[in-house]
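Report on the structure given below.
Yeah, one chain of the complex is gone here, protein chain that is, but the others are all in their spots.
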Amino acid sequence: MIELLNVRKVFNAGSPSEFSAINGVDLRIAENRVTVLKGPSGSGKTTLLSIVGCMSRPSAGRVKLRDREITSLPERFLTDIRRKTFGFIFQQPNLIKGISVLENVMLPAYPLGEKRTTLKVKALHGLNELNLSGKAASKVEWLSGGEAQRVSIVRALINDPQIIIADEPTAHLDTKLSYRFMEIVEQFKAQGKTVIITSHDPLVYDSKTVDDVVNLRDGKLESEPA
Amino acid sequence: MTPWIEKQRYIIDFTISSLLRRKVKNIGLLALYTLIVFILASTMFFTYSIKKEAKLILQGSPEIVVQKIVAGRHDLFPVDYIEPIKAIRGVADVESRLWGYYYDSLVQANYTVLVPSRPVDKSQSNARTTVVVDPNDPHAADVDKPLYDYDGAAPEAGTIVIGNGVARMREIGVGDFMPFMAFDGQIMNLKVIGTLSAESELVSSDLILVNGADFRKLFGIAEQFVTDVIVTVKNPSEVGMVAGKIKKKLQSARPIIREEILRTYDSIFNWRGGMMIVVFSAAVLAFVIFAWDKASGLSAGERREIGILKAVGWETGDVIQMKFWEGAMVSLSAYFSGVILAYIHVFFTGSAVFEPALKGWSALYPHFSLTPYVNAEQLTTLFFLTVVPYTVATIVPTWRAATIDPDTAMRHTGE
């Protein structure tokens, strides 16, 4: 479904501080599977994830999504693909403070100009699924860590994406909440979604839900996926 | 509803909530912005309504004023000149006038002393204005004297009628005596028998009406001279021609046409208003720099917020639109509150704040309220002088903010 061919990402090219975060990565991510990108910090996991998730463009190489070449698409097209195809769950919940949970959840759909009533129904439904229906009107500041993350998951799902991308999702969660997260991942898989996670948490990459593990070190793949 | 409109609504809603979340920062900006609009709007409202007022007054001023010029300065006008002017075809009437300035060393103010030539309703010209400005006088705009409800009859010998400004300054009223020092050093005590109406303050504040004989005694002017004359023309379209004929017949005479005076007024007030704008442009510039700085100095919180928006699927263009609405809201609130405050300031409180700078040359400064006069030209000009610079100053910072990398949200650790 997603194919990376000899992808490189160089920062500060041409200056003394030049460094390359990704050095020629070839990777195929299959549909309806849970893939974990594993590696120590600084190994380029997040950079790779942002390229996979159409957040940034590689300096060289090609990226294909469903056999469509998307490497050099202008940002507005990339964004359009991104918001319809990917849902993002970050290490931090990254919620916007001062507005309600419901508004936070609806945020990614604003640029699409969907009708307010339908969007609201969708958002409330999503919150309900993750037992957050009581929190819709509360401010983000009042949420517990677990709740905040679940809100960010609902937000990731608002545009009904095919692919869920999670960057170190368990880094700030305790064991119980981490297991809860993996259960949610399992649900995604059951719904036919593709999940890509970066993590160096054994609880994640050793989980039976995970289909493929990709090892990354110094911007290169260490071995073939298991 | 089309998705585009729906999208704008979402963005506007979000912008409002985001503005409200940063009240303190935005209120500072808004206050300064409003102040700038307020200052400029006050200046403009003030000059424009004074201009308008002056124009209205001048509508009633004589069509032609004839002075005598000697060596480029204006001189006493010989009574002998009147007959030749009367003889010109098209001239309906010629009225002679006596007026001048009197410096009062006690209060250090200049009064305008004037002899009303005849009651207004008997005057051919029907002009209610009796003193004319000298177009070369930089303070010309301040010296125009309609008498409104005063009937125009000259006071009897030994008595005077004074303007409100004089009355205030000297703290005198009807029945009091006012001493004058005549040209030969003699003291003349004249009795105040009336004050001029308050409506005419702008122009009659420093006015003193005297009897013709007293006037000649005070300034030492012989019987065969007057200050100048006003000419009434039968057919208004012949004013220019008659003025030309006067000039031809009496080489040393200078006819001044009403339209010239109107133009002079306009120029003077344009110039004054313009000067004020130039002076305040420094303030506008400072404000623009401030706005630029404010817009580019995004706080960590805002940066993070835009990062999140971009990460969850907002596009650069969407963020630019958001910032556009933000700017529009700030600008419009500041613009309208500034304009409304200025309106109140100028038309209800009499421009308390900078009256001196705009009106001022005389210590006898009129207290009066201007007739509200605001037109589209003033409002557009204000818009161009404030909103446009602000908007332009924020384009580049806006764009910078909008092009924050979407993956900053991923790299962001720590709350």
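Every chain is named by a letter (A and B) in the order it is written, and numbering of its residues begins at 1.
Just so it is clear, a contact is a pair of C-beta atoms (placed from the backbone, for glycine too) under 8 Å apart; a residue touches a chain by one contact, two chains touch by 3 or more.
FYI, contacts and distances are computed from a predicted model.
Think of the chain that is not pictured: of "Dihydroorotate dehydrogenase", "TIGR03915 family putative DNA repair protein", "Coenzyme F420-reducing hydrogenase, gamma subunit" or "Vitamin K epoxide reductase domain-containing protein", UniProt labels it "Vitamin K epoxide reductase domain-containing protein". Considering A:A60, A:L124 or A:A171, the position touching the chain not shown turns out to be A:A60 (whole complex). In the complete complex, the hidden chain is touched by one of B:Y103, B:F183, B:F336 or B:F384, namely B:F384. Remark: the omitted chain is touched by one listed residue; of B:A87, B:A157 or B:V396 this is B:V396.
Contact residues of chain A toward the unshown chain are 9-13, 57-61, 71-77. Listed by residue number, the positions of chain B touching the unshown chain are 43-44, 47, 259-260, 262-263, 266-267, 270-271, 273-275, 277-278, 281, 316-317, 320, 375-378, 380-381, 384-385, 388-389, 391-392, 395-396, 398-399, 402-403.
Quick note on the criterion: only the chains that are shown with their structure count from here on.
Chain A and chain B, compared by their mean Cα positions, are separated by 64 Å. Those residues of chain B lying in contact with chain A across their complex are 1-7, 9-11, 14, 17-18, 21, 301, 304-305, 308-309, 311-318, 405-407, 409-415. Chain A meets chain B in the complex at residues 46-47, 49-50, 55-56, 75-76, 79-80, 82-83, 88, 90-92, 94-99, 103, 107-108, 110-116, 155-156, 159, 167.
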